[in-house]
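The next block holds one structure in the form of structure tokens; read it before the comments.
One protein chain omitted, others in place.
Letters A and B name the chains as they come in the text, with residue numbers starting at 1 for each one.
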Amino acid sequence: MTVFRKSFDLDTREHEQIVDITERVARVVAESGILAGICSVFAAHATAAVTINENADPNIGVDFLAALGKMVRDHDGWLHDRVDDNAAAHVKSALVGPSETIPIEGGRLALGTWQNVFFCEFDGPRKGRRVVVTVLG
Amino acid sequence: MTVFRKSFDLDTREHEQIVDITERVARVVAESGILAGICSVFAAHATAAVTINENADPNIGVDFLAALGKMVRDHDGWLHDRVDDNAAAHVKSALVGPSETIPIEGGRLALGTWQNVFFCEFDGPRKGRRVVVTVLG
Partner (left out) sequence: MTVFRKSFDLDTREHEQIVDITERVARVVAESGILAGICSVFAAHATAAVTINENADPNIGVDFLAALGKMVRDHDGWLHDRVDDNAAAHVKSALVGPSETIPIEGGRLALGTWQNVFFCEFDGPRKGRRVVVTVLG
């Protein structure tokens, strides 16, 4: 059994943005040489998150951000807005969560046909958002 | 340390449905022979998810689907509905997430007394929904 870890950084350009990181995660898995196991993807930020969904139609990411915007309204009396005007971003981050775990099969991410890995930016634009990929197998 | 992976398929009968997969996941853990470690449960679909909750009262699953239906309304101006009329299912899938990780103790899932593993169907009925169970330990 081996552990292989690699981080990568990304810059976001919008206040809220879905970034498809499937290729970057897949490259770490390939580099690890691990054939069977799991891959943990972790966003090291309290105003970002990781999730998995379809990107064949990039509007799914747009709809996801819009839906979160309806669930968690900006400046809806949040106490943290008095300190740093981004409470809604923190709430969305905690709700979606920073980690996803994906099986590895035959040296590749065992994602379904319509699954891509998304980094979710809720408080951008920001430089140097860090994603930690850990492969065990 | 060993890796043991096994997938199983299930058919859903309703448009939205909670399927209790605890027994099927537990069988994979027993078959793995692994005594201590973790078990990753992964739904390989972009309109489904995995979560954990009580099934002693099956109405909890009904309430969960109803609550998601209030949070993410059908046809609420979603862009993806123009392509494939199931945007709300994708949003719910991304929100709940496809993966859960459960500890293994004494060769069994270390779930709490009231915890069951749920496959969540958001765009059924469908045949051949795949769940990937990976046991490491």
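The definition used in the following text is that a residue touches a chain if its C-beta (ideal position, glycine included) is under 8 Å from a C-beta of that chain, and two chains touch if they have at least 3 such contacts.
This is a predicted model, so every value here is computed, not measured.
When you scan B:33, B:77 or B:103 for touch with the missing chain, the hit is B:103.
Touching residues on chain B toward the chain that is not drawn are 1, 36-38, 51-54, 57, 59-60, 62-64, 66-68, 70-71, 95-97, 100-103, 105, 110-112, 114-115, 118, 136-137.
Where chain A meets the missing chain, the touching residues are 1-3, 5, 40, 42-46, 71-72, 76-80, 82-84, 87, 90-91, 93-95, 97-99, 101, 130, 132, 134, 136.
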